[in-house]
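Of the protein chains in this complex, one is absent; all others appear in place.
Here is chain A:
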């Protein structure tokens, strides 16, 4: 796999995407380096989840122009599972309920299929158990939880915590957290943020999509971008998030309109 330090972790160039003939992403450019945390903010409906979905390979969206590269390799034509195998992880804004499939079996399958795709042997059962134990402890998830059907009947906060547990298990290169903070109470937010921070290494990168500065107090971003109507209209450091918290989006909309 390609991956020298010269290349970006993620490089998005002039990305346009539409759904049902309606253009939602209208020329996104974004570069994320290994070790960095980027935050993407923006009003409802501006295209944040769409961007995340398109990076993860959701086939409902049609990429009409532009490229997405991970460590110099283009992802555009890859299936969602292949992107996961390359190291892309999306924490869903709305995790899907899967009746009859336990969290544990789901994770075992996900990890072993990914290993298979990478030409590795299946993970030995005891190692898998150890890993599951470690990561569930990191996210303070009760063991009983792991034998429940995936997301079925989970509370909003439990679903989000479970997403980060999956991230911890998968150890992605690029993690995109789509409003992982929404629905979390203060204590849970700290646990989840702590989990994310503990998983950070100089080799991986994180994109955090959020509406609230609060999360960014815990997961401190190197860059903050504002997405408006399908375009990144402003980028800055972590202080930009504070400014947005204080002033809302109107001034940005005005700036963008100029």
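The rule we apply is simple: a contact is a pair of C-beta atoms (placed from the backbone, for glycine too) under 8 Å apart; a residue touches a chain by one contact, two chains touch by 3 or more; residues count from 1.
Going forward, contacts and distances are computed from a predicted model.
One chain of the complex is hidden; its UniProt record names it "Fe-S cluster assembly protein SufD", one of "Radical SAM core domain-containing protein", "Fe-S cluster assembly protein SufD", "3-hydroxybutyryl-CoA dehydrogenase" or "Urea ABC transporter membrane protein". For the chain missing from the display, the contacting residue among A:80, A:183 or A:236 is A:80, taking the whole complex into account. Among A:149, A:182, A:213 or A:235, only A:149 touches the chain that is left out of the view. Across A:112, A:194, A:213 or A:235, the residue that sits in touch with the chain not pictured is A:112. Taking the whole complex into account, chain A touches the unshown chain at residues 56-59, 79-81, 83-85, 89-90, 92, 95-101, 104-106, 108-114, 117, 122, 149, 166, 170.
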